[in-house]
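Of the protein chains in this complex, one is absent; all others appear in place.
Coming up: subunit A.
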Amino acid sequence: MLTVSMTVNGKQVSKEVEPRTLLVQFLREHLSLTGTHVGCDTSQCGACVVHVDGTSVKSCTMLAAQADGATVTTIEGLAQDGELHPMQAAFKEHHGLQCGFCTPGMVMSAVDLLKHNPDPSDREIREWLQGNICRCTGYHNIVKAIQAAAQSMRG
């Protein structure tokens, strides 16, 4: 067993885990933060995207031990004081989801995109979402939502 400590959504946590525990298992099973989903479990679909030290990563392809000492943000950590993050609000407003399974990863990935590129083109958004797969309905409204969020976040 191994003790891992990290800051998750602003809270310091410390747990004993098996070394083979994935970050996504740590979040879901040890911290009960089930907003982060496991889709393909092969680092392709992006349902498990979270931020580690401010950068979007696939938490199914990282050990919890590798995140020891890191700052992690999950979908549960985006809303502040009961107010949806502008990206969440934009997904809601523009129907950027159907079943919602891919949505936490989409939102976390999109928030990271805007950190790199606050004013992306549709093409840049679509390229960035290469690692996020939606199987319901396509990407049109997701792109629209991200454009709207980018606009509102630029102010």
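Operating definition for what follows: a contact is a pair of C-beta atoms (placed from the backbone, for glycine too) under 8 Å apart; a residue touches a chain by one contact, two chains touch by 3 or more; residues count from 1.
Methods note: contacts and distances are computed from a predicted model.
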{"item": "Record-based protein name (UniProt) of the chain missing from this complex, from \"Carbon-monoxide dehydrogenase medium subunit\", \"FAD dependent oxidoreductase\", \"MarR family protein\" or \"Biopolymer transporter ExbD\"", "value": "\"Carbon-monoxide dehydrogenase medium subunit\""}
{"item": "Listed residues A:F26, A:F91 or A:W128, member touching the removed chain", "value": "A:W128"}
{"item": "Hidden-chain contact residue, picked from the options A:G46, A:G77 or A:G96", "value": "A:G46"}
{"item": "Contact with the hidden chain (one of A:K58, A:H85 or A:K144)", "value": "A:K58"}
{"item": "Residues in subunit A touching the chain absent from view", "value": "2, 18-20, 22, 41-44, 46, 49, 55-58, 61-63, 65-66, 68, 109, 112-113, 116, 128, 130-132"}
